[in-house]
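Missing here: one protein chain of the complex. Every other protein chain is in place.
By letter and in written order, the chains are A and B; residue numbering begins at 1 in each of them.
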Amino acid sequence: MALISDGRFIEDDWRRLAEEEALPKAGKVIVSLARLPHALEVLGPESALGVIVPNTTEVLALVESAPRLQLVSISFPAFSDGRGFSLAGLLRRAGFKGELRASGRLVADQYSHAVGCGFDTIEIPDDLAERQGEEQWRAALNAYAMSYQRGYPGRGSILEARRRAARP
Amino acid sequence: MTAHDPEALRRPNAPTTTYRYDDYDAAFVRERVAEFREQVRRRLSGALTEEEFRPFRLMNGLYLQLHAYMLRVAIPYGTLTARQMRRLADIADRWDKGYGHFTTRQNLQYNWPKLVDTPDILEALADVEMHAIQTSGNCIRNVTADHFAGVAPDEIEDPRPTAEFLRQWSSLHPEFSFLPRKFKIAVTGAEHDRAAIMVHDIGLRIVRNDKGEIGYQVVAGGGLGRSPFVGKVVGDFVPRHDLLAFLEAIMRVYNRFGRRDNKYKARIKILVHEKGIDDIRAEVEAEFAAMDRSVFVHDPEEFERIAGFFAPPPYESLARDSQILHAAKLETPAFANFADVNVSAHKIPGYAIVTVSLKPIGGVPGDATSDQMRVLADASERFGFGELRVSHEQNIILPHVKQDDLFALWRMLDAAGLATANAGLVSDIIACPGMDYCSLATARSIPIAQAISKRFADMSRQRRIGKLGIKISGCINACGHHHVGAIGILGLEKKGQESYQITLGGDPTFSASIGEILGPGVTAEQAPDVIEHLVDFYLAEREEGEAFIDTWRRIGHARFKDALRREGEDGADI
Partner (left out) sequence: MASFKHPQILIASNLTDGEVVFLGASGWERDHRRARVALNAEEAAALEASGKRDISANRVVDVYLADVEIGGDGAPTPMHYRERMRVKGPSVRLDLGKQAAGGAP
């Protein structure tokens, strides 16, 4: 898998833990939602904990554990399935401040959507990364100076810029 | 500045009657063109597969159809300037085959663009503040509005500032661009609905409360297609300052819970139907309550800025009735006919709203040649402050014509084949492109429209029949809105042949209803006969002042079925 951050491919210092693998004593590990309760009990302060969740996850399932999570990865079963974009916003609203990762076959053209919804990083399969290299991701990030919507992070809001321009 | 000063209209500081881009809007559409140019390049190089490219191609309005690509240009809330209409004509000549098709969502379709030319076409559109953004794809589509906006006597408030406000909000929305399915919003602001809001995913009705404040009745879950539904109220009175928040709440509920397992069950109408409106209302209200609505606090200011563009043009002070018009009608019966049928009352004394029919007898409904587009642009400058509208009935509206000018306008239109006096009559048929163009179609629709139109060519017969909306779709996707036609026709395939299923009793207005099936399908040859029998039966049964839908509602569907069965006993295989 390749990891995109700020328009560049970076090394992933997180590791996805297989279901049957034992929880390590240290390091940054991503567990499944099913293993999360156990991981929270068992892992000590030297470990950083992340969870990978389906895009249909109810936010309530994560609200309690959110303060102890450094990363939440949301699966995108298909790039055309936009539920993860709503879930990301709901997680931020619930107070999650860690790394939000979109994981799936997202295409570069969705980068600004992902960033706009609060995602920090995007994880894609290698075959996709080969066809859609860094330049395409970087270009996608810079395709638009601003967006029309208010309340979404990422680029500035055109409406806010207009308002500021109207009051010199 | 008067309507007769086209040069004045073309100056940069000419008064506006519709929205004009500022630098931000202009930069946005240019960025969009650049993005699409890159996407095409990456598609041709293989960096994007067809499967990956397709949603982005669709979000720029480009379909792959039966014979060629098709580009659907957005005409926001159906409003165009003369300059924009001329550009549409130029594009038709330069990159297409000299004509375009106006649609049931107030857009324009070109049927023969090349993929490799589309970025240049989009750039030519951007030059005149136009685009093809989100006219397809699983995103929020063109926000449509009453084509008589700003000028109808029954208007409460012009719906177009709201539509423009929503156009911007919905453009490239980071959260709502990968919805379960397409999402269509319509806005109406008058006592009669001319925007079919009851059969949209979200319909907005501008209303006044007891205190005289403006707000929106929000209807959701309407839609046509395979499973038609009339929308249900999800918000009784949403104040203007809460509109975007409320809509976001609906969109978020839909994005999260709309079905994604079956393309034919993915619209919000299915969600409302399966969960129930009470459940959906509760979800929307809960989301609305939980949102941080402080981000919307400056919306009213932006709304006012937008509304300022939709100022009335500098109308002259005229007498209510025009002597010139009166005299011209007496002198020229053909013009009198046009004035009686295609002219609607205007809220300003001495003015009129003109419907230019794009349904010539035996013609292709909604098509206009590039020359005709130029005539329309010229006509709007000579007689209407340079503004035109596209109606969802596939006709062009000139919304600011002096009654004194109607005869001169008519002569100009007549010379260009644009003076068919059939607005709202039986030959003013709404028809999708059907299998002559569309890869989704199961049958052709245009030849049926042409045959019916020719059968009823006689103008005095049409006037005797009165208002009658026939709507034809070439497949279950219902782009011809057949479900809400007083007479609806759906083209299907039966045993390797085109077969036409007829429905009666559809209504797209506030009293919305979905048509009921008449019986087994008929052939293309039989269709005009059947329609004629139905119309004759209606004429025999109607009471004073009853339109077709009224008679049908009064005497019932069964009577019409019986009437056809009796005809069938004469040998027709109905």
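FYI, a contact is a pair of C-beta atoms (placed from the backbone, for glycine too) under 8 Å apart; a residue touches a chain by one contact, two chains touch by 3 or more.
Because the structure is predicted, anything quoted here is derived from the model rather than measured.
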| item | value |
| --- | --- |
| Interface partners of the hidden chain - shown chains only, full complex considered | B |
| Hidden-chain contact residue, picked from the options B:A34, B:A68, B:V233 or B:I555 | B:A68 |
| From B:R43, B:R72, B:R87 or B:H400, residue that would touch the chain that is not displayed | B:R43 |
| Option touching the unshown chain, where B:K114, B:H192 or B:R464 are the choices | B:K114 |
| Positions on chain B contacted by the hidden chain, ascending | 43-46, 50, 64-69, 97, 111-116, 364, 435-437, 444, 446-447, 450, 496-498 |
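One rule holds for everything that comes next: only the chains that are shown with their structure count from here on.
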| item | value |
| --- | --- |
| CA centroid of chain A to CA centroid of chain B, Å | 39 |
| Chain A partner contacts - residues on chain B that touch it in the complex | 22, 24-25, 27-28, 31-32, 34-35, 38-39, 42, 46-49, 52, 55-56, 138, 168-169, 171-179, 252, 255-256, 260, 290-292, 295-296, 298-299, 301-302, 305 |
| Residue ranges of chain A in contact with chain B within the complex | 79-83, 85-87, 89, 93, 107, 109-110, 112-117, 131-132, 136, 139, 143-152, 154, 158-163, 166 |
